[in-house]
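Please read through the structure below; I'll follow up with questions.
The complex appears here minus one protein chain, its other protein chains still in place.
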Amino acid sequence: MMMQMALRRVWIGIATMFVVSVIVFIMTSILPGDVAQIVLGQSATPETLAVLRRELGLDQPAYVRYFMWLGDMATGDLGTSKAGGAAIADLIGGRFMNTMVLAGLVALISIPISIFLGLWAAMHPGTWLDRTVTFGTLSTISVPEFFIATLMVLILAVNLHWLPSTAMLRDNMTFLEFMRGMAMPIITLVIVVSAQMIRMTRAGILNVMSSPYIEMAILKGVPRGRIILRHAFFNAIGPIINVIALNLAYLVSGVVIVETIFAYPGLAKLMIDGVQTRDLPLVQACAMIFCGTYVILILIADIGSIVSNPRLRHPK
Amino acid sequence: MSDQQLEKLVEVKDLRISAYNDEKEEIQIVKGVTFDIYKGQVVALIGESGSGKTTISLASLSYTKPGLEFTGGEVLLNGEDVLTAPPDRQREIRGANVAYLAQSAAATFNPAITIGEQVTESAVLHGILTQEEATKRATELYHALELPNPDRIGIRYPHQVSGGQLQRLMAAMALCGKPDLMVLDEPTTALDVTTQIEVLKAFKKVIREENSAAIYVTHDLAVVAQIADHIVVLYGGEIMEQGSADQIINNPTHAYTRRLMDAVRPKPVAGLGTAVGEEHDREVPAVSVDNMTAGYGGIVNGEPAITILRDVSVDVKNAHVVGVIGESGCGKSTLARVMAGILPQARGTVKLEDQELEGSLNDRKLEELQKIQFVFQMADTALNPKQTISQILGRPLEFYHGLKGKEKHAKVTEILQMVELPPEFASRYPMELSGGQKQRINMARSLAANPEVLLCDEVTSALDSIVGANVIKLLTALRDKTGVSFVFISHDLSTVASFADEIVVLYAGRVVEQGPTDEVLEPPFHPYTRLLISSVPELRIGWLEDTMQKREMAVGIAKGVEITAVGCPFYNRCPMGIEGTCDQQSPPIRELEGGHQISCHLTIEDLKDAEKHTQQILHGYEKLEDASLKPHG
Partner (left out) sequence: MSESENQNGNQNEEVGQEVIEQLDKFDELPDAPPKRKLKLSWIGKISTAIVVFWVVIAAIGPFIAPFHEMDMDGDDSFLDAHSNEYGTFYLGTDYLGRDTFSRIIWGARMTIGISLASTILAYLIGITLGIAAAVKGGWVDMGISRVNDAILALPSIMLGLIAIAAFGSSIPILVIIAGIIYASSVFRIARALGLDIMVQDYVEAAKVRGEGLWWIIKSEVLPNAAMPLATDFGLRLVFVVLFISSLSFLGLGVQPPQADWGSMVRENLAGLTYNSWAAVWPAFAIATFTIAINLIVDDISAKSGGSLAKKMV
């Protein structure tokens, strides 16, 4: 039962990835019109256009081009960048690692903070503490990421001079230098991502808290801490796993802004550059990597909530 | 009663509890209530919704539902005021001194924690027992409560056991820490009658054995009569009358108590019904269902993936009331849904006045739809909250009969009068009406279509007894006035007995018995009908014991209903089942006079003199004991 449902999710994940690739392909290779024209610009001669079209396989029907492209992607051949003709795989390599390091560190810090604060606020609803957390997180999710980043720069870099305003990464950095360099992007992202997670954790716990079995626990004289941790939390795990996964995925959009504002050499920065120069092959490759990560996170969340459901773990 | 010799356990003195609305205005919910509970005594709080009975009972745990506040009085437990107890002491009182049993066990058990941990949690947390002792005591309680697999049920999860079992497990949860007082809040209301009697029996037994005091909250006087020593009658947050069970049941002095007694469901016996005159009778039935099978999922060879009803044939005569009775899950609502065309049948036919109807309502003619009207069970959800009563009632008038403007308005007023509601209700929204009033509007909407047949799905089951009785009175009057035929679906045999001309008894999707009301309620009975009739509690002290004395009641407990394609569906609960026959072949339909039919392998003579079968009954009981020892799942 549980395995079946989990497997079903995996299939849905694969199917989603497939549809995503179709959307990306249509948007970047079909809708814009003649890619060769875009690549070569207005000054191209008909002859060079024809040559490039043949090179890119544009004389083939769309579905053939799609499967060729999909095959290349799957085998790690991400194509060549328009700028300088470098292999995209080489461009992406190190930058992908940088982005993963940033996202990983943010996740490591924000998940425990969020669960702790979310639980804490849910345990003391209506108190000034809860109100502060609620208002603070609501304000944070209401403002753009770049607003938080701007504030951080203003306070931590410009006024207090504690941290550099850009994230300079060099080879052979000491750990301390590395951490100083990463601090601003990490702090900004942790604030942005945690706010959403705290809110949803709190809401998830409070939702469970209105169940009749919680009232029963109160009427059995179970103390507050045990009600939250043993009775409510276990039933809220499914939703909370979902929240975490969704918000790690939410990191994607945060990463785009933060990497730009702090000039962090990550994948998102590369993609923005690609969009600005309309380097479509590069954008395609970056988009597929981001979307793939997103789909995998959602998949993990789905399976997590299946596994945490006692009805599915202990069938009749 | 020798109350004076007993020690007082709880004294409730002038208890007052209020709610505050958005405007911070105080609304009194409990208006000064005083009563005592002695050790070992069961005190019943009885009243309808809004009487404050649950609120009062929770006060003994120093608890109010969210939004309510204690505003006066005291609740003394062994001389200590629980209302003013400090938080730590409050927590100790809850669970250690007073234990609570809620109405719906299915909702009050935590789905993520094993039953054993939940049962023992309170006793261990309050330091009354060690985990080991508590587990041992819990197992003893499972035995005492006659739960299947008592040694292993603790490691299971709540969703893995049945509703009736959960209700008894909750009693184990309450009793595990040996509390001074138990609060039982409508613990049997949500159960079927045959399950209710089992749970009642188990409760009564453990309360006696543990010599625990209890507050029993219910709206059902007949249930109270079986279990209470002392009865407190409440209305609108005030005590109307209190006294010993004997005095209240046999000699009520207060007008409200008498009114409550009047609304108690009478014992379903022959002669209760208000049979109609012959003048409406016609040869052709208003609606008839013939050899119909229905269910959900894809249909292969006339067999749905999940069969709910199998080979059902029912005729609804003109201007007659056909009562359809059965326990939850027996398919009685499905029968009405097939007639209305909501669920097309897989096999068989549905006819309206000899005209065969299409299965799906999408294919039926407007005129056919107008003639068969469906009244939904829950008026709360059946009325669009965004429409006024006038819009709700006006729509069928406009839709079927093309009425507009003044004409429509006049007709709406007329229909409101018909269901005994004032004309100014037309401008109100459903939210502004009471439960009973909403149910009247719900029926009025169907009547506005001017139907031939009204399908009523459990229309009284969500209502308080007095309100429900009034709705039945109204329905009776409407039938006499309009000549409409009714299909009246209910799980409550007494209501059906007092209203229906004919009764159809459904069990596990099959008709086990049908015929004129007076015939069905007289022997010979189908064994299931017999079980149903004897399970309806009577307003008589000692009824439970008497019924239990009849050995046959020990049979047919707690077994799940199995929907089978072969054999008699009732076989696994039947005290007279014949092995090799009943479980192998579908029972024949035995015809009696007056169109009375019983579907059973036993002959009419066998059934007529069921007492002869004591031996088989005992055999059946042993069979069941064996079954319950088998490992579960």
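For clarity, chains are labelled A and B in written order, and residue numbers in each chain start from 1.
Here, a contact is a pair of C-beta atoms (placed from the backbone, for glycine too) under 8 Å apart; a residue touches a chain by one contact, two chains touch by 3 or more.
Note that the structure is a prediction, hence the values are computed from the model and not measured.
Counted over the whole complex, the shown chains touched by the missing one are A, B. Remark: the omitted chain is touched by one listed residue; of A:Arg8, A:Arg54 or A:Arg224 this is A:Arg224. Among B:Leu76, B:Ile128, B:Ile342 or B:Ile541, only B:Ile342 touches the chain left out of the display. In the full complex, chain B makes contact with the omitted chain through residues 1, 3, 21-22, 34-36, 48-50, 63, 66-67, 87-88, 90-91, 235-236, 238-244, 247, 253-256, 259, 340-342, 361, 364, 366, 369-370, 373-374, 376-378, 380-387, 395-396, 399-400, 429, 431-438, 445, 449, 464, 466-467, 470. Although one chain is not displayed, its contacts with chain A can still be listed: residues 16, 19-20, 22-24, 27-28, 31-32, 122-123, 125-126, 138-139, 141-147, 150-151, 153-154, 158, 165, 203, 206-207, 209-210, 214-215, 218, 223-224, 227, 249-250, 252-253, 256-257, 260-261, 271-272, 274-276, 278-280, 283, 287, 290-291, 294-295, 298.
As a convention for this text, only the chains that are shown with their structure count from here on.
Separating the CA-averaged centres of chain A and chain B is a span of 52 Å. For chain B in complex with chain A, the residues that touch the partner chain are 58, 61, 63, 90-96, 99-100, 102, 104, 107-113, 121-122, 125-126, 156-157, 159-160, 173, 633.
Residue ranges on chain A touching chain B, taken from their complex, read 211-213, 215-223, 226, 230-231, 234-235, 310-311, 314, 316.
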